[in-house]
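Of the protein chains in this complex, all but one are displayed in their positions.
Take a look at chain A:
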Amino acid sequence: MEQALEILFTASFWVAAIRIASPLIFATMGELICERAGVLNLGIEGIMTVGAFAGWFTVYSGGDLWTGVAIAALAGAMFGLLHATLTVPLGLSQHVVGIGITLLATSLTYFTYRLALPEVTSPPKIEPFQPLPIPGLSQIPVVGEALFAQTPLTYLAFATVAVVAWVLYRTPLGLAMRAAGENPSAVEAQGISVTGIRMGAVMAGSALMAVGGAFLTMSAFNSFFFEMINGRGWICIALVVFGSWRPGKALLGAILFAAFDAYQIRLQQLSGGVVPYQVFLMMPYVLSILALVLVARRATYPKALMIPYQKGER
């Protein structure tokens, strides 16, 4: 028991928590942007897979790491464009399109992987992002190690939260995005294209999701393997609700979930096989359901979320 509590005060636990949180932060911000503009993007799981592969493959083929991130983002944006085209101007069901995008993107990724690397049995490795301790700050005990001795992509994840929050609340563009998700006719009445805002939001959001996927192959691990997204995309959808569509709260949610995850891995080692390991694997999900029940009941959805906007319809 004492040991179980001690885990919470070790630096390695928090380092792991922040590392596990990083891809979730990217993808959650991506989903949040889409939903704030009124589009539920269930393509997230597949788009993360695409990002994971595209980033890794770029580096594997000789590109540098940052080029890999950019290519991942671009690939994500392309799937975002497909999603947005179907759901925004054509007004198709966002659920159906989203799940379709996830299936398509995932399968296409595996297909491409097989085509590109037909002979390979064990996944080839790349040289991933290395930790970049920030001088001074990283010397602070526990906190410093957890927050300031991570890879550059983790820093980028935190910066993304700040940028998303700034854009949403401090810029004219953010106003238009939030209004597009709440009452699109308010946007249209000002001569701004709802279609443009929503498509842009879905593309930008999808790019962030893909970078979240790329984090896994380029920072957390060093190779691409099947099923590696493993439901993280779906967790991000829950995190957006948990965060009440606010970037700061969603960030907290991502860190909380990641902490649960890091904790259960360590508890598994402590339990010594008495409790089946699946119980520990399940724990973060059970806890996040509980957290959702507590928080999401009071959540106020963007009112136009999932409602296609057709100009001139009454």
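Quick notes on this one:
Rule of thumb we're sticking to: a contact is a pair of C-beta atoms (placed from the backbone, for glycine too) under 8 Å apart; a residue touches a chain by one contact, two chains touch by 3 or more; residues count from 1.
Note that contacts and distances are computed from a predicted model.
When the unshown chain is looked up in UniProt, the name that turns up among "NADH-quinone oxidoreductase subunit D", "Acetoin utilization deacetylase AcuC", "3-isopropylmalate dehydratase large subunit" or "Simple sugar transport system ATP-binding protein" is "Simple sugar transport system ATP-binding protein". Contact with the chain not shown here comes from a single listed residue; of A:85, A:185 or A:271, that residue is A:185. Touching the missing chain, out of A:157, A:176, A:204 or A:220, is residue A:176. By the touch definition given at the top, chain A reaches the unshown chain through residues 170-176, 178-179, 182-183, 185-192, 300, 302-303, 311-312, 314.
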